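Handing you a structure now.
Just one protein chain is left out here, and the rest sit where they should.
Entry: chain A
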Amino acid sequence: MMMRPGLFRDDLPALLALLIPVIWRAQGDPWLGPRLALCLIVVFGWQALFARLRGQGLSLHGAATAALVALFVPDTAPHWQLVIGLSFGVVLGEAVFGGRGRSFVQPVVLVLAFLIFSFADQPYRAGPELPLWTALPAVVVLIATGQAPVGTVLGAAAGLAGLSWLTGADPLAPLMSGALVLAVLYLTADPVTSGATAAGRWICGLLAGGTAALFATAGPAFGALVFATLLTSVFAPLIDHLALAVQVARLRRRERRLRHG
């Protein structure tokens, strides 16, 4: 099975940036290695199956999906729950739509939302505790390679800080947590699901950050961000549509003015 192009530009940097938080967490959690291996097997199993059915190539970005899930779930999570959640998220969130780039939800978001909804006995909402510095390489790499649109990231940060301040929480607290920064970069600012127009990306980021800060008043911030991202990705096509309509109307007006002016 052939590999798709874009390995060095798209897939590897995102993976390498995840290496540091994974290594940091592996020190306090001996089960992270087996969990990561299991996640990789499940994700690549489904992706290989669908790639074969559709005659497509296999890409490496599934490794990032697996690593993110392994990183974000609590260390007490039973492995069979992860298998069900991953199968659900990867198949229904990505594979049935035709693979990476054609879906409208981030598969990791769907996996986490499924686990949070289905299994209340595990603290999936809490998210891991990662220091901020473990997420800093990801900030640099993802923004430099264009995999996390700057507009969405800044919009989400502004939305989180702004609405946290309005609700009376500490506005900088969400930006000081490594897990939240990673979630914003990899999940909220996923280039596929966070809007395709420049204005749409800003609005998506603001919407995700703002709703996350609101949801966080009733629960852990990590779970709040997951649901806010899920909600935003549903609205992203509509936001893009509106942004395009505004842009087209502005160009038409300008054209008319130039012609008659």
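In this text, a contact is a pair of C-beta atoms (placed from the backbone, for glycine too) under 8 Å apart; a residue touches a chain by one contact, two chains touch by 3 or more; residues count from 1.
Assume contacts and distances are computed from a predicted model.
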| item | value |
| --- | --- |
| Protein name (UniProt record) of the chain left out of view, among "Sarcosine oxidase subunit gamma family protein", "NADH:ubiquinone reductase (Na(+)-transporting) subunit D", "Thiosulfate oxidation carrier complex protein SoxZ" or "Sulfurtransferase" | "NADH:ubiquinone reductase (Na(+)-transporting) subunit D" |
| Contact residue for the chain not shown (choose from A:Leu92, A:Val150 or A:Leu242) | A:Leu92 |
| From A:Ala120, A:Val140, A:Leu172 or A:Ala198, residue that would touch the chain that is not displayed | A:Ala120 |
| Hidden partner interface residues of chain A, rising order | 4-6, 9-10, 54-57, 81, 92, 96, 98, 102, 114, 117-121 |
